[in-house]
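Here the complex is missing one protein chain, while the rest keep their positions.
Coming up: chain A.
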Amino acid sequence: MSLARDMMTIVAVSAGAFFFLAGTVGLLRFPNTLTRLHALTKADNLGLGLVVLGLLPQAGSLRGGLKLISIWLLGLLAGATVSQLIARTARQGGPAP
């Protein structure tokens, strides 16, 4: 049982790390603000979500697991809000996109 849990952790955290890597590459390589935001939100939402999913079997207690999930939810809320604000500023002719 412990092996299955560890396997799930390794697979999910590796997948999350891949999304973070892909998001970072996109942030550095994409041509303008909106596409860069698109890349970044993949890292934030999916990457962090998969890392949290992978850590859940290791949390040990229900309380620890709920804390991990609420970190992901707060990350989602912050990421979604900030990318909306940046995108709006970029469209309203702030710094050149």
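Here is the rule we use: a contact is a pair of C-beta atoms (placed from the backbone, for glycine too) under 8 Å apart; a residue touches a chain by one contact, two chains touch by 3 or more; residues count from 1.
As a convention for this text, contacts and distances are computed from a predicted model.
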item	value
Among "Ring-1,2-phenylacetyl-CoA epoxidase subunit PaaC", "Sodium:proton antiporter", "RNA polymerase sigma-70 factor, ECF subfamily" or "Putative murein hydrolase (TIGR00659 family)", UniProt-listed name of the chain not shown	"Sodium:proton antiporter"
Of A:Ser14, A:Asn32 or A:Thr81, the one touching the omitted chain in the full complex	A:Thr81
Residue numbers in chain A that touch the chain omitted from display	74, 77, 81, 84-85, 88
